[in-house]
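Below is one structure, written out as C-alpha cells; the observations come after it.
In this view, the complex is presented without one of its protein chains, the others remaining in place.
And now, chain A:
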Amino acid sequence: MIKLDHVFKNFGPQKNAVNDLSLEVADGETLVLLGTSGCGKTTTLRMINRLLEPDSGHIYVNGKEIRQLAPETLRRSIGYVLQNTGLFPHYTVSENIAIVPSLLQWDKAIIQQRVITLMDKLRLSPAEYADAWPQQLSGGQQQRVGLARALAADPPVLLMDEPFGALDPLTRISVRKEFKALDELSNRTIILVTHDVEEAFELGSRICLMNEGTIQQLGTPLELLRRPANEFVAAFLAPQRLQLELKALKIKDLWPWLPHQHSPGQTTALSADQTCWEAMEAVISQPILVQYAQEQKILDGSGLIQAIAAWKN
C-alpha cells in the first residue's frame, strides 16, 4: 500500500534528517513512527503527502510513485491529521469537515450527509455543533473535528502527526479509546507519528522506532519487547517495560498457560483479543470467563500472573 524505498532527506549540510529509510505498510495496517524529537519521523510523514520532497529515493502509494501525481491530487486522496488540528477559524465545524469533499466537487447533498454521519460517529451532535466555530469547541472536540475532516472524503490512507499531542492526559486517553473503537478507521492504512511509547503500543499494529533519521527496529509491539534489535531499542523501552508488555500481550497469547477452570452459567465478559492490561483491570474485582477457540476458561488474578510469568520464561 505504502512503500518507502531508500529515502534520503536533509535540511542542512550537517546530517540527514532521514537517512536511507525503507519500509512498507500493508493495507489496513496501522504503522506507528515512534521516536524522540528530531528523529525524522515527522519528516518521513510529510514526505508521503509531498509537503516535503525527498532528496533521493522513491515513495509509492497504492503502487504509484507519488511524483507521478499532481501534489493536490495525491493529497486529496490522503487524510491528514495535525497535532494542532489546523482547523480553519473562518469556517464552521461542518464547513471544516466538508473541505476535501468540496475540493473533490462532490454533490452538496452527499457532502452534507457525510458530514452528519461523521459528526455522529465522533460524538459531535450535528444540531449543536454543525454551525459552531472551531474556537468555541474544547481541545478534544477540535481534535475530533480534525479527524472527521481527514476522514470526510473516505481516503484509503490516513497520515496522523501527533494527533493527540496537544491534549491534556485525561482527554488524550478518552479520545484515544474512541479512536480505537472507531469503525471508520478499521480498514484504513494509517501512519501515525508519536513520541509517546504507550500510545504507540496501544494503537500500532506495527511500530517503527526511529533515531537520527534511521530505523532502529520495525516490528510488532511484542517483537520490540521480546527481541529488541539493539541497545537503543532496549533502552528506549526499558522505563515502561512492564506496562508495555501488559498492553502488548493479549489474552489469547497466554492461552496455553492459563489454568483450565470451568464454571458453567457465567457469561463471558472479556474477549481473548483484549490485552493483559485490560484483563488485570477487570479481574481485580472478580474472576472472569473468557472464550477462545471454542474453549472457555475462568480468569482470576493469580492465574493471570502465573500465566504471564510462564509466558516470559
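Brief remarks follow.
Throughout what follows, a residue touches a chain if its C-beta (ideal position, glycine included) is under 8 Å from a C-beta of that chain, and two chains touch if they have at least 3 such contacts; residues count from 1.
Everything that follows uses one rule, which is that contacts and distances are computed from a predicted model.
Looking at the choices "ABC transporter permease subunit", "SufE family protein", "Cytochrome ubiquinol oxidase subunit I" or "Glutathionylspermidine synthase", the name in the UniProt record of the chain not drawn here is "ABC transporter permease subunit". The residue touching the chain not shown here, chosen from A:Leu21, A:Val61 or A:Ile99, is A:Ile99. Among A:Asn16, A:Thr30 or A:Thr85, only A:Thr85 touches the chain left out of the display.
Annotation: of A:Lys9, A:Arg76, A:Arg114 or A:Arg188, A:Arg76 touches the absent chain (contact as defined above).
Check A:Lys9, A:Lys41, A:Arg114 or A:Arg149 against the missing chain and you find that the one touching it is A:Arg149.
Residues of chain A that touch the chain left out of the display are 49, 51, 71-77, 80, 82, 84-90, 99-100, 103, 133, 149, 159.
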